[in-house]
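Working notes, beginning with the structure itself.
Right after this comes chain A.
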Amino acid sequence: MTALLWTITGALFAAGLAMVVFRRQMLAMLLGVEMMLAAVNVSLVHHARLFGDPGALAAVAIVIAIAAAEAVVGLSLILRALRAGRGVDADGLTELNG
Partner candidate 1 sequence: MTAAQIPMTAWLLFIAPVTAILIGFFVLRPLKPEWTHWPILISCAIVTLCAFSLTARVYSGRGSFDVNFWRWAAAGDWAIDFGLRIDGPGTAVLSMVALVGSLIHVYAAGYMEGDPGFSRFFLVFHLFFLAMIGLLTANNYVQLYLFWEMVGVASYLLIGFWLHKESARKAALKAFLTNRVGDFGFLLALLLILVNFHVAHFHLLYVVIGSQLAHGQIPSSLPLIGLLLIWAACAKSAQFPLYFWLPDAMEGPTPTSALMHAATMVTAGVFLLIRSWPLIAAVPYLPHLIAGIGAFTAVFAALLAATKRDLKRILAYSTVSHLGLMMLALGMGDITLAIFHLIVHGFFKAALFLCAGNIGHAVHKPTVDVDEVGGWAKALPATYVVFWICALSLAGIWPMAGFYSKDAIIDFAREGGGWIAWAAPLISFGSAFYIFRMLLLTFHGDRPEQNRLQKHPHEAGPMMVVPIAFLAVGAALVGWIAPALSRLVATGWIGLPVGLAGMTGVLNLPGNVSLPALSVRDMFSLGGGMAALGAASAYYLTMIDAGFDWRWRKAKPGTDAAFDADLGWKTLVAAFASGVAAFARVTGRVFDKGVWDGLIESGAEAFYDVSDGLATFAQGRLNDALWWMAAGALLILGMAIR
Partner candidate 2 sequence: MSLLTAMWTFPLAAAAFCLAAGRFGRSTARAAALAVSIVYFALSLWLLRPFVASAGQAVLVVSGRPLAFGVSYLLSADGLSAALIALTAFLNLLCVLASWKLDVSAGYWAAFQALAAALAGVFLARDLFFFYVFWEATLIPMFFIVGIWGSDNRRHAAVKFFLFTFAGSILMLLALIAAVVAHHGLTGVWTWDLKALLGTEFGAAAPWIFLGLVVGFGVKIPIVPLHTWLPDAHTEAPAAGSVMLAGVMLKMGLYGLIRVAFPLLPGITVAWAPYMALVAGVGTVYGALCAMAQTDLKRLIAYSSIAHLGFCLLGLVSLTAVGLAGGSLQMINHGITTGALFFLVGFLYERGHKRGLSDFGGLVKRAPVFSFFFGFAVFASIGLPGLNGFVGEFMCLSGIAISQAPIYAVVGCVGVTLAAAYLLPAYQSVFWAPEGPGSVSDHVDDLDAREKGILWTLCALMLWIGLAPHAWLQVLEPSIRGLVK
């Protein structure tokens, strides 16, 4: 059971990671981030049950909340970028370099 759940966690996390790293559409990247955060919750919940530890469940709740906050911040930044006419392509943001 633990192995299966770790596989799910790993797969989800890896998929999120791949999205963040390889996609250039910023919304997709944001999605990837959220997936990574969510993936961790799978493992956390499982082990919280395994250890009978309510503290870890609280942690899960916190993670969910913070993931939401992160989404808000991310979306607002992406929106601003869009509004500023810079599109949603991450490769459009290369003014700062060197």
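Here is how the candidates were picked: all candidates are chains of the complex that A comes from, given by their letters.
Following the convention adopted for this analysis, a contact is a pair of C-beta atoms (placed from the backbone, for glycine too) under 8 Å apart; a residue touches a chain by one contact, two chains touch by 3 or more; residues count from 1.
Quick caveat, the model's predicted, so the values are computed rather than measured.
**Q** Would you mind pointing out which option among 1 or 2 touches chain A in this complex?
**A** 1
**Q** Tell me, which parts of chain A touch candidate 1 in their complex?
**A** 17, 20-24, 29, 90-91, 93-98
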